[in-house]
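Yeah, one chain of the complex is gone here, protein chain that is, but the others are all in their spots.
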Amino acid sequence: MTKEVNVALIGTRFMGRAHSNAWSNVRKNFKLDIKPVLKVACGRKIDDHINEFAKQYGWEAVSDQWEDVVSDPNIDIVDISASNKSHFPIAMAAVKAGKHVICEKPLAMTAEEAKAMYLAAKEAGVVHMTAFNYRQVPALIYAKQLIDEGKIGDIRHFDAVYYQDWLINPDFPFVWRNDIVEAGSGAHGDMNAHLVDLARYLVGEVADVSGIQNIFVKERPVRDGSGTREVTADDATSFLCHFNNGALGSFISTRFATGRKNYLKFELFGSKGSLKFELERLNELQYFSTEDDQGDQGYRTILMTESVHPFISAWWPPGHIIGWEHTFIHEVKLFLDAIALKSDLSPSFYDGWRTQSVMDAVVKSSEKKTWVKVEA
Amino acid sequence: MTKEVNVALIGTRFMGRAHSNAWSNVRKNFKLDIKPVLKVACGRKIDDHINEFAKQYGWEAVSDQWEDVVSDPNIDIVDISASNKSHFPIAMAAVKAGKHVICEKPLAMTAEEAKAMYLAAKEAGVVHMTAFNYRQVPALIYAKQLIDEGKIGDIRHFDAVYYQDWLINPDFPFVWRNDIVEAGSGAHGDMNAHLVDLARYLVGEVADVSGIQNIFVKERPVRDGSGTREVTADDATSFLCHFNNGALGSFISTRFATGRKNYLKFELFGSKGSLKFELERLNELQYFSTEDDQGDQGYRTILMTESVHPFISAWWPPGHIIGWEHTFIHEVKLFLDAIALKSDLSPSFYDGWRTQSVMDAVVKSSEKKTWVKVEA
Amino acid sequence: MTKEVNVALIGTRFMGRAHSNAWSNVRKNFKLDIKPVLKVACGRKIDDHINEFAKQYGWEAVSDQWEDVVSDPNIDIVDISASNKSHFPIAMAAVKAGKHVICEKPLAMTAEEAKAMYLAAKEAGVVHMTAFNYRQVPALIYAKQLIDEGKIGDIRHFDAVYYQDWLINPDFPFVWRNDIVEAGSGAHGDMNAHLVDLARYLVGEVADVSGIQNIFVKERPVRDGSGTREVTADDATSFLCHFNNGALGSFISTRFATGRKNYLKFELFGSKGSLKFELERLNELQYFSTEDDQGDQGYRTILMTESVHPFISAWWPPGHIIGWEHTFIHEVKLFLDAIALKSDLSPSFYDGWRTQSVMDAVVKSSEKKTWVKVEA
Partner (left out) sequence: MTKEVNVALIGTRFMGRAHSNAWSNVRKNFKLDIKPVLKVACGRKIDDHINEFAKQYGWEAVSDQWEDVVSDPNIDIVDISASNKSHFPIAMAAVKAGKHVICEKPLAMTAEEAKAMYLAAKEAGVVHMTAFNYRQVPALIYAKQLIDEGKIGDIRHFDAVYYQDWLINPDFPFVWRNDIVEAGSGAHGDMNAHLVDLARYLVGEVADVSGIQNIFVKERPVRDGSGTREVTADDATSFLCHFNNGALGSFISTRFATGRKNYLKFELFGSKGSLKFELERLNELQYFSTEDDQGDQGYRTILMTESVHPFISAWWPPGHIIGWEHTFIHEVKLFLDAIALKSDLSPSFYDGWRTQSVMDAVVKSSEKKTWVKVEA
């Protein structure tokens, strides 16, 4: 018989919507022995927004008291889609209360926090996940398979960018993401976190880094027209790295890449093949193989909609593409599987912590203007 | 207060899934004054499949008696996702019973049937829709806007292809789509129907046609291993046409386009600009404008994820793409809007009929090996 | 020892330039036992243009008397780059005088003329070539190799377009190419001739055709401002065909494809693989193989600059692309090889004739509005 698990969502904005959509749709497409019940959505206050939000996605109740929610004995799963700053206290409380926890990235404000979260979750024996949803893009799981099968050979380079452009206008008003205290970081935490997680997933651990952080527009108007406010979070952060296995890495994240909306891209080069991926065409993977006949070699555009591709048999026939939101459905599916099987999963809090260690090293490197080793 | 409308779905296979997903998700993303209730899913028999299907998508009941379902006074909307042959009898019965009807394409087996369905629906005063879902791709609605704004100028050419490859292997077994009696037609009805509808939407009415139909593999093995069966439905149908406004058209639909999975593509050329669209990258529209500075002219790849783009404000921020299934959610949204507003919509049964008239002319042309005028 | 052959060029405009460039450069990159001497360039009159032209490319003399030139005993090769109308008389005279002849396409104004030219050249035992230069694109020779090796399997579809846009503006003045008497045809002879030759090269002979020809802008201003003149040559010609081997073909040539400059493109689908080519990216060939691992299948973009690719070892290292003009150098190289080896070559006048037969059938089909068999 299907077991029900009660979910509490903390955070009802962008990520809250994406997660709600996933919770409410996962069983339409995947056969699961476990059924998530959308029990309560928790925000900062009870208002029209949260009531409307709950009705839209089918949350049975609303709350503005996350402490109560995470300690409620009826709740099995806590989904943390709230602000970066709140991840640590909520996750620690949830884990302590024995809840399974899925938490948005970046997992914490510092590697230290992230490590504590990981250790607490491990100690508590709960299922824990860092919501690096891009690991659930079929093309990227398939990329990992190609690497694991040896089709790419020894990896030499991982060159990644994450380009957005929503801050290029200096008159764009100050938002919480421009505030280092509120957001923890700017482009770095929001965007490089994804790149670093993918790098660890596909290539391996990062040894050391040399980075720069930059704020192009130092002051921005505040929305109420009362003047300007100093931007303290990075507009752009780039870094170079060595991986433990000898590969070289290059990472660029910026909100000043005019014309690029949500353009995460990487090229990965190995001794036997290479891969290229672009998030705005997430149904495609570019693959070059040196094992093709000599004259026939070239980058293949694999349309990632065949039933042999990861997760795809749950969706539509070949050539019928999926969207960005599907990555969250896959994520929730994995999370529920782990609960059903009482198994570990990846990306866990461990991965959130390891990524945060790389991120912290980059910040330190940028401040010191030198190479910095990633702390183990 | 939100009004509830009860939906009956006839057909629980591929299209039944896509429609169910739409009915169950439309209100998560769109604010509607009307709420669809998934009342009953109707198939050919009551079995594990239909029970599982109903549970997955939340249909309250199941049935194997479509006649009862469409005459049930509790039902407001009949959604016909069943086989092509059944569209006519079900739609006629539903319309007669005063139901609003959304029907998959091709609307009917012949233009004559389609016309009767249109006239009956009009007479009954119900909302009627032919489910040409590609009209609900944001890029294509935007294409239509550019044309209507005069940015493309006088249209000269509409060159469209619809490529699939699932029949290239001669050992692929005989399926109902290979049977002209069951399916009405092959690639023509399944794929050209979409192209013709888009052509009418973007360019205008078709005047006359010259076409060819072809069966490349004449016999296919039957699945039970008992021998082979003659293929009677077309593997490929191509045709040329004149539009009433003087534009020329070219259409190719085939299931023998090796490497193409669901590749609907067109190029549309006007006196001031041009457009290109590919379904497997449905979040993009290519646009060329002669009004750009002379040296700067080129095809623009517009990523159709800005809030100013059709339907997009309901979804995600820029750069976060939608999938194929979203077109059905948009479709259902329009259908419900029309019911709420008691208004007409397009593509209606009228559009289903007009498309069928073009389709029939192509078949006749292929048989007679001459040009055939499209019947008004 | 290297043998010298004396070349006479008839026609000093666009094609004359491309051919002159080829004659003067062929031995820089290819080792040949034969050396072309640029003896005389012949135009309609002796003026500054032709004198300047001869100096630029190194023609030793100029002439305005093609009859004298082609009968000059010193001349070994006649290169006909003059207007379509003049191909027949010049080629017949040249062949009669025992010259080797390379002639621009379309070979003649009619299939009848072309056949006579072919028979005369054969009778005379001279080397004869129709200058379908796109057969000398490395990517297309490679495509032919893949087909001949069986990698594509049985060909099902050849869908080709040739798009240009230089006539879209109705105010663009009348030119000789708009005059059916002068040019023989419009887009059809200029552009479809290339497509048909490639189709014959890659797929095989055409059995029958159904076509349409269209003039979008009926009158154009004459350049001297004295009024307008009626356009009599086709702006666009499209046709469908059956090939003898059962494949289907689709061809579109138009000068009203806004935004496309010299965009010859085709997709060719076979039972085992497929090919795609675009002339504006002539250094690339797209290749899809069903023999790749199931999950890894996709169109490969082969960059046609490896030493194993046709003609490329004569040029630059991998990744260093060649241009459009190189096709003429390859063409001249083949022509000189055939003279040196006293061998046949392809595309010969035979190919020019066979293409012209297809072209004529299309014109007839367009007039009669019915399918027309290609004459053998």
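Going in written order, the chains are labelled A, B and C, and every chain counts its residues from 1.
Note that in this section a contact is a pair of C-beta atoms (placed from the backbone, for glycine too) under 8 Å apart; a residue touches a chain by one contact, two chains touch by 3 or more.
Given the structure is predicted, the values throughout are model-derived calculations rather than measurements.
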Which of A:Y142, A:F288 or A:F335 contacts the chain that the document leaves out: A:F288
Per the touch definition above, residue among A:N6, A:T110, A:S250 or A:S346 touching the missing chain: A:S250
Option from C:I34, C:V175 or C:I321 whose C-beta touches the chain left out: C:I321
Hidden partner chain, touching residue among B:Y142, B:Y201, B:F349 or B:W371: B:Y142
Interface with the undisplayed chain - residues on subunit A: 156-157, 159, 161, 163, 165, 168-170, 210-212, 214, 216, 236, 238-240, 242, 246, 248, 250, 252, 254, 256-260, 267, 269-274, 288, 290, 297-299, 369-371
Positions on subunit B where the hidden chain makes contact: 142, 146, 285, 287, 289, 292, 294-303, 306, 308-309
Residues of subunit C (touch criterion as defined above) contacting the omitted chain: 14, 18, 20-21, 24-25, 27-29, 56-57, 164, 166, 260-263, 279-283, 303, 305-306, 315-326
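Convention: only the chains that are shown with their structure count from here on.
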Interface composition of copies subunit B and subunit C: same or different, split at half: same
Computed distance of Cα centres, subunit C from subunit A, in Å: 54
Separation of mean Cα positions, subunit B and subunit A [Å, integer]: 36
Touching two or more other chains - residues of subunit A: 303, 306
